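Every protein chain of the complex appears in place save one, which is left out.
Chain nomenclature is as follows: A, B and C, assigned in order of appearance, with residue numbering initiated at 1 for each chain independently.
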Amino acid sequence: MEIPKDHLVDMYSTMVKIRYFEERLREIYFADKLPAFDIAAGEVPGEMHLAAGQEPVAVGTMPHLKAGDAITATHRPHHVAIAQGLDLKRMAAEIFGKDTGLGHGKGGHMHLFSAEPNFGCSGIIAEGMPVAVGAALAFKKLGKDNVAISFFGEGAANQGAFHESLNLAALWNLPVVFICEDNAYAISVPKEASTAVPDNSDRASAYGMPGVLVPENDPVAVYEVVREAIARARAGDGPSLIEVKTDRLWGHFEGDADAYRTDEFKDSMGDRDALVVFGDRLLEEGVLTAADREGITERMHNEVDEAIDFARNSPDPAPEDALLHVFA
Amino acid sequence: MEIPKDHLVDMYSTMVKIRYFEERLREIYFADKLPAFDIAAGEVPGEMHLAAGQEPVAVGTMPHLKAGDAITATHRPHHVAIAQGLDLKRMAAEIFGKDTGLGHGKGGHMHLFSAEPNFGCSGIIAEGMPVAVGAALAFKKLGKDNVAISFFGEGAANQGAFHESLNLAALWNLPVVFICEDNAYAISVPKEASTAVPDNSDRASAYGMPGVLVPENDPVAVYEVVREAIARARAGDGPSLIEVKTDRLWGHFEGDADAYRTDEFKDSMGDRDALVVFGDRLLEEGVLTAADREGITERMHNEVDEAIDFARNSPDPAPEDALLHVFA
Amino acid sequence: MTTTTERKLTTQKAIAEAIAQEMDRDETVFALGEDIGVYGGIFGATEGLLDRFGPDRIMDTPISETGFIGAAIGAATNGLRPIAELMFIDFFGVCMDQIYNNMAKIHYFSGGNIKVPMVLMTAAGGGYSDAGQHSQTLWGTFAHLPGMKVVVPSNPYDAKGLMISAIRDDNPVLYIFHKGVLGLGWMTNNPRATGPVPEEPYTVPIGKAAVAREGTDLTIATISLSVHRALDAAEQLEADGISAEVLDLRCLVPLDREAILESVRKTHRLLVVDEDYQSFGMTGEVITTAVEGAFDYLDSPPARIAIPDVPIPYSRVLEQYVLPDADKIVAGAKALLTT
Partner (left out) sequence: MTTTTERKLTTQKAIAEAIAQEMDRDETVFALGEDIGVYGGIFGATEGLLDRFGPDRIMDTPISETGFIGAAIGAATNGLRPIAELMFIDFFGVCMDQIYNNMAKIHYFSGGNIKVPMVLMTAAGGGYSDAGQHSQTLWGTFAHLPGMKVVVPSNPYDAKGLMISAIRDDNPVLYIFHKGVLGLGWMTNNPRATGPVPEEPYTVPIGKAAVAREGTDLTIATISLSVHRALDAAEQLEADGISAEVLDLRCLVPLDREAILESVRKTHRLLVVDEDYQSFGMTGEVITTAVEGAFDYLDSPPARIAIPDVPIPYSRVLEQYVLPDADKIVAGAKALLTT
């Protein structure tokens, strides 16, 4: 593959960072909720949607982004946010509900917002799709060559906002790339029980835009397809729809018994863990030495540990600050 | 064409009835609103969306319907309602806001409801589409071989409900026929300014259902395509999407200056008026004699005149009846 | 009764039992919604029902709320009695047209000729750091719009009886369960979420409030989880020699205005507690009801405790600051008695 080495290394490093960040969160999330799981308890309460296994779609997009490019992500936003380069400390602090968080603790893990990098996410399915269209509209009106990337799950592709957003983006020829993370499930509902066609990428024809399927959960495959789509968008040639088959290794949210997926299925995902597969491949292909790989792992883990320490050691917001920020 | 003669005659007769009904309404609507047009004044106040020119899509569907089949129509419902055979007197009375109306005057012309014939319409774009899906779901669960027909305008095809409804109907393999009345405009917005693809029928592929375009505003062409789709649905083979190119001869609503459409365009529609064209064709082809045609016209006009007299002579509801019927 | 009422259930199990018994009784009853099948509903309202009734009557749906709630309307007007689940009430914005403009108005527009017998059930409420799009109650929003009944049980007994009433009602009924009253194993333990529930089917009338605790010094009118908060507060107040009557409104539409007036005429003081946003909502309506019907009985201006018109924040300290709780109610009650 003729991909710059630094891109390969960055993608792998970021995958390591994302995975370790989520592993740490997961461990902390459960630590003080067990034995009798209480969703309201502990350092990190509330719903927690982790993206372990879905790193490729995020890191394969990252190398093609430039300053000002907008991303709207979903209720499962960490992998994308980290790939785009959000301040890991302030992101972690927000997830811990601290005053040093991106939203001073008001938003939490489903509501991470940042001006630069230009990132937003949401707890409502497909809510970010029209917002990405609007960001792209602003770029066009302001004569910027930025693009907007809308990430959404395969379950979101049956929400009306999907249809309205793709039609508007195509109609107005806007620089948007719609990236569907197809992890085959919407909570417990498998794609075949929710979607009348096998591949959402085929729905692009309903809007006269290109639709491309990325059949493997591989950063390089994502990299190549997204490069195309972003180049197209930056050149003023309009939006694209991409669907990436990926794996959600863990439950829908932490605490999910995940009984709706068979052990076979879950094991098979484990066996093909993109993080391991991609790391091994970079070794085989000589992109990385074993030492490089260890070095990366150590650096990434340190960065994550620092961010989490920062979050833990940050102060809570003052209770009465709840009344602030309703209006500017 | 091998279409039973009675079907041809019924379709033509119904077209005459619809057109005359709307001409009478139009005349009455304006009568006491001019010279200074006041939408609140007169025997028939409020918005009035007439369908003159769109009769073919309604009458071409009618011959294939049987008792119990459900129709959901739009804010422009008269042609479809008359074709399905709603009680013309009670329908007219509702439009006149009388106590003898289908809804005792509570609904008005955008909110005509009937249990048998099974008809409903709505003032909200695409609102009836999921309702048709639900009617079809009920038919399937109850083991009836009825079908549900959802009429909607080309402008409605960009509303999220369109997407969700077609996906559900296909996913659940329901007996629904979605019929798009493409009159090229949504109020003042031409289709090319609202829709990223030329033909909505092509959007059927996004749901794995058949999509058929009826390129002419011709009852016979509609008849043949809808026959197929309804047969398919009754046989349990699932939904279809049909788009019919049709003409809205008058303004979006009565009182619309219609300045957004060129005189050429409006004249060309007049020249190809489907009512005249179809009548002449039935003469040429010997299906009707000139005498038959006059007889039909007279009968239909009488029926309409009686319905409108009934409406006019009916009593207003008692004012305090406004408080009734919130709950059963 | 005495024997059967010994049986205790959580509110969640009481709801699932009510649905199951009605589905047994009436073939035309079915349920549809996201994750109501193999998952049993995110909050367990359909737990075990897929195994019992199969996928034709317990239907998982795509994430298409406008589509499947609209479809429930069409099914309801065509001979069935659907129970549609909107997973969180916070999601109403993607499907509100079908709910308030269609489901709630067809009967009126048709002059009574078309009935829409359906239940729309949904989860509400916060207190577990689920942030501003998963913690709202929003019942005031629905109660403001005519054409649907709005039912909000606070305990297992009412939950079962009101669900059976809702399913048998020929009108659209919005059935709202607060996550905090369900007795879910993965939420903070709430003893008041478990209680006696008769095994046989029974109904609780829609539109009747209940006196959850008798008192003489003031009336605390509230609903759902805040009834529990008010009962906790009433116990603390009793220790201080204050006798608080706790009125569980149970339904917002129809609102049992007589019960409010009766209690206020007795206690002469009114504190309204709500977990919904304060302004333009339930607290104002209940206070206005008291003022309209019992003005001369009021010894002090009615007071209210509700969410102070801010979105629900994520961080625990922030969320707890805006939520009603027993301490705030105790303080509010004491302030009311000293004015």
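Quick note on the criterion: contacts are C-beta pairs under 8 Å (C-beta built on N, C-alpha and C of every residue); 3 or more make two chains touch, one makes a residue touch a chain.
Here the structure is a predicted model, which means the values were calculated and not measured.
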{"item": "Listed residues B:Pro77, B:Gly97 or B:Pro175, member touching the removed chain", "value": "B:Gly97"}
{"item": "Hidden partner chain, touching residue among C:Ala45, C:Ile83 or C:Ala143", "value": "C:Ala143"}
{"item": "Absent-chain contact - pick from C:Ile42, C:Val197, C:Ala212 or C:Ala303", "value": "C:Ala303"}
{"item": "Option touching the unshown chain, where B:Gly108, B:Pro219, B:Gly238 or B:Gly279 are the choices", "value": "B:Gly108"}
{"item": "Contact footprint on chain A, counting only the chain that is left out", "value": "70, 72, 101-107, 111, 113-115, 118, 120, 122, 124, 127, 129-139, 141-142, 148, 160-161, 164-165, 167-168, 171, 324-328"}
{"item": "On chain C, residues whose C-beta touches the chain left out of the figure", "value": "66, 90-101, 104-105, 108-109, 131-133, 140-141, 143-147, 252-253, 255, 276-277, 279-285, 287-288, 291-292, 295, 298, 300-304, 309-311, 313"}
{"item": "Interface with the unshown chain - residue positions in chain B", "value": "36-41, 45-47, 94, 97-98, 101, 103, 105-111, 122-126, 155-156, 158-161, 186-189, 193-195, 255, 259-260, 316-323, 326"}
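Note that only the chains that are shown with their structure count from here on.
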{"item": "Euclidean distance of C-alpha centroids - chain A vs chain B, Å", "value": "46"}
{"item": "Multi-chain contact sites of chain B, meaning residues that touch two or more partners", "value": "160-161, 164, 167, 171"}
{"item": "Multi-chain contact sites of chain C, meaning residues that touch two or more partners", "value": "61-62, 64, 66-67"}
